[in-house]
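Heads up, the thing below is written out as structure tokens.
Here the complex is missing one protein chain, while the rest keep their positions.
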Amino acid sequence: MIASVVALVDGSGPLWDSTLAALRERSEIEVGKLIESRLPLTLEADDGDGLDSLTDWMLSLPGIFHVNVIFVHFE
Amino acid sequence: MSFNRTHILWRFAAAVIISLVIVGYFVGLQSPMNPAQPATRPISPPAVAAAQAENSSSVSIIPAPFYSDMTELKWGPTANWKTSLKSLRLPPTQFDETKQVTISPAQKEFALAMRQTNRAFNGAPPTIPHLIDQMSTVACMACHESGFQSESLRISKMSHPYLSNCTQCHVEANPQHLKPIKFRESTFVGLPAPTGGPRAYAGAPPQIPHATWMRNDCLSCHGFTGLLGLQTTHPWRQNCNQCHTPAATAEQFPLSQEPEFLPAIPLTSVAD
Partner (left out) sequence: MTPAQIQTPESRRQFIKMSAMALATTAATGWGPNSLPVFNASVPEGADVVWNKAPCRFCGTGCHVQVGVQDGRVVAIAGDKDAEVNKGLLCVKGYHVGGILYGQDRLTTPLLRRGDRYQAISWPAAIDIIADKIEAAPDRFAFYGSGQWTIPEGYAAQKFMKGGLSNNHIDPNARLCMASAVTGFLATYGVDEPAGCYDDLDHCDVLIMWGNNPAEMHPVLFSRVVDRRSRGETITLIDIGTRRTRTTGHCQHYLEMRGHGDLAIANGIAHLLVKNKTYSEKFVTEYCNFKAPDEANPNLHGRPIPFDEYVKMLEPYTPEYVEQLSGVPAEQIRMLADVFGNPALKITSLWCMGMNQHTRGTAINSLVHGIHLLSGHFGSPGNAPTSLTGQPSACGTVREVGTLSHALPGGGLVANPENRQMAEEIWHVPSGRINPKPGFHTVEMWEHFCKSAADGGLIDTIWVQVTNPGQTLPNLGKLFDGKAALKEKFLIVSDVYPTATTRLADLILPSAMWVEKNGIFGNSERRTQQWFKQVDPPGEARDDCWQTLAVAHRLFERGFEGMQDSAGDFLFNIIDPKSSEPIPFWQWEHYYDVNVDQHLFEEYRKFSRMKHKDLAPYTEYVKARGLRWPVVEREDGWHETRYRFTEGLDPYVAIGKGIQFYHSSTKDDRAQIWFHPWEPPAELPDQEFPLMLCTGRVLEHWHSGTMTRRVPELSRAMPGAYIEVHASDAAQAGVRNGDRVVIESRRGSIEGIIWIEGRGKPPQGSVFVPFFDETMLINQLTLDAVDPFSKQPDYKKSAVRIRKVE
């Protein structure tokens, strides 16, 4: 499953760079270009639970407040 | 009831796709921007995926036709409709007025955030998340007079008494006759929705933290067609104002004193 999401973030916080680096490190996450406080991303997982845990993980990072789901591709 | 915030979001995604297919076919709505609250019965993503997989063609969103193009369209089933119909859920179990509703802070926060997405400030008329008939308001009343809630779609109930000219205050958020453009940036910051009313003491019923003008049907937001995070926890009680009182500051009660200009020098030469 591939999902496109937009995260609501605080891109000016002190820990933002480390958050961004952590996101970039994971191969199943592709990070887009930050637009004001919105960060477009694509997530890839085997099933819904995988997407769930990815999102949970993202929400645990400093500077990420909310994840909006835009589109999910089921294959 | 167990509740997982991220689960809601995935269910949203599923609900959006299903309802787009169904609603797109029947009604021509472009996108249900006002999806239902997360259903109590879960739609598991694998089930949806299976339903989708039956259809070999495509999972892409079917574009709804413009009203203006209706006359030229050929009518009939689209490629996806049969498979999608299978996954159309019955409405959720009837709203049970005798059962206590539990709402987590996260649900409430989410509901308030949802609510902010289609109004400029708390008290502003919400914008319309779907295409509308430009010329008549009869269609508005068909759905919004009483509101409705299914697993995939939530139709809000009017919060005020019937007013004939709906489009006077409610305008489309995403009109289709022209692409939305960013004309000029605004730095306006609207008044946020209050998160709760003040209580006289712990356990006392909270005061209504917003104006009730044009929002005098409490059930519009706090009843079963409202977002879950805003619903009343005690649906068996019917007389809201018995315990919850309006706040004078929000209600335009007559001003205790007249509006005043900055300390001014009294009128002089021109008065006589």
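Order of writing sets the chain letters: A and B. Residues in each chain are counted from 1.
Note that a residue touches a chain if its C-beta (ideal position, glycine included) is under 8 Å from a C-beta of that chain, and two chains touch if they have at least 3 such contacts.
Just so you know, these numbers come straight off a predicted model, no measurement behind them.
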Which displayed chains the unshown chain touches: A, B
Option touching the unshown chain, where B:S104, B:Q134 or B:N241 are the choices: B:Q134
Sole contact to the chain not displayed, among A:I2, A:A22, A:A45 or A:L59: A:I2
Hidden partner interface residues of chain B, rising order: 30-31, 33, 66-69, 113, 116-125, 127, 134-137, 162-165, 167-195, 211, 213-214, 249, 252, 254, 258-262, 264-271
Absent-chain interface as seen on chain A, which is shown: 2-6, 30, 32-33, 35, 38-42, 44, 68, 70-71, 73, 75
